[in-house]
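Here's a slice of the assembly, chains where they normally sit.
Letters are used for the chains, namely A and B, taken in the order the chains are written, and counting of residues starts over at 1 for each.
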């Protein structure tokens, strides 16, 4: 049983999550190399994770002929070119979303991905690999909910991160709340319904963070959408959940309804105290999706070993991005956008 | 302590709820008279509730000079004229919604209500009198949630009633799902935010009940709205909740979030059985809002005794209806409607 040799680029917050998972929880893989322009990150990889091959250049890293695959966790602006380069080198690619920053660019990358169908490409929509989402998917596929009539997706970041986002927004562009956050929910809607978005209509406000208005960002964004099959979808993204990290998905079907993350319970603990009866909550995405991040890399390795395509393709990335851009446009133009 | 003498018109399902509440749970009032064109209903009032004055005609009933107030629970088409007649007779009026079927008509009635400001007029938005909604209102007014940024209102009738609604819809017009059902939610949004609807955009489908399409009715209707103060509101109405009667309201504020009826728990029971861990649910509106129906009549009587206006005015009825009509229009025209 030889291990898949992975070269990872990017060792920021999420990068460290992936790197540690590959080292500790992905039996079929080896973190063979890393690339980063941040010296401390390379030191961390070498000292803490025992990575032997550390590069300051991605291009250099993928020249290493022993590599089987890359895991791309670099800033979004680099994804497109790094995906392309890796595919050209004959490597399997796991990339965080988005595939690219602009639609044309993404389309080119997706074409390249499609033309390298012998290589596994997987996009980092980790929620699909979360136990609760997997359970819900089974419920839907078993027909227990009947036909889907409506969905609701909430993605609300914890208030704890709001100030730092405001600082970030003053200097950088996130691409807008729909591209930055709703894209995960868009993917979930497509995944659960198997249908595509037909129209979107968005609203937004900054009541909780007026400073964001001058940065042309939103604290809260909401969208009412219709899918090709008639399903109604409501998506809400926010940056100010006082109770923690609130990712919730609801599927209403003709035979029943399901909610994933009705409350983002941290564990099985219930407190009975002066506040009432309290369920502690997950504080951030690495906590909430801890196992999902592990599962998605294991699935990637399994696809490589079994020589089958990943369940999350370049098309998924392209379609979700198209919808997110339409949602942003709808907000800006105050109009319904057809896809 | 003399009791307020009430004459009630209409003794259908909801009528009986009111009549029995007045007899059993409203100490300051007496069910002095009833009017109905249904003989059995009058017999019921006489025999079961001990009502002494039974009329087959509303006009006749309100000629009885001993009456202080009327409670109108007749079919919607009669509300406007019965409200007007009662006010002209110098009676206090409690009326079920809607005030009337057409906007012009409603406006006239509201004018009449306003010109009889010495008489109490109260509209039957009973949810405002529910313990859970009262508690939430306090939470909002105490500022515990900060400023409101978004709301979500679900009103989903139990599947148990879907077939009979389909039969009804084949012969009658409900006015559309937004007027028929969302109007309660519209009122709640206005009540909690103290702001008015600015724009609405609606979708709908009949995936769960294709038969409704030919009746020009909807099984599910959804609306994304913006209020004058920037609050985002999402309203969903349905007729097919397998688990019972699902009325849920969510308020997201800058300092926290509240949900009323996250699950429509029937009582304090939890079952641990082959299905998992189960909370039994409320099956229909008389069960869910049992106490609210009592509280609203008590509040009506209190307003009369204290000679103060009701908290739910004719304007509330007019505004909610205007919004509901706009929601229906948005659905039909597939466009955003400004109010």
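Assume contacts are C-beta pairs under 8 Å (C-beta built on N, C-alpha and C of every residue); 3 or more make two chains touch, one makes a residue touch a chain.
Here the structure is a predicted model, which means the values were calculated and not measured.
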Handout entry: Given 2 visible subunits, total identical subunits the whole complex contains
Key = 4
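In this text, only the chains that are shown with their structure count from here on.
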Practice task
Indicate the whole-number Å distance between the mean C-alpha point of chain A and the mean C-alpha point of chain B.
Solution key: 42
Completion exercise
The answer for chain A against chain B in the complex is residues 146-150, 152, 201, 203-205, 207-208, 219-220, 222-224, 226, 230-232, 234, 236, 238, 240-243, 252, 254-257, 262, 334-336
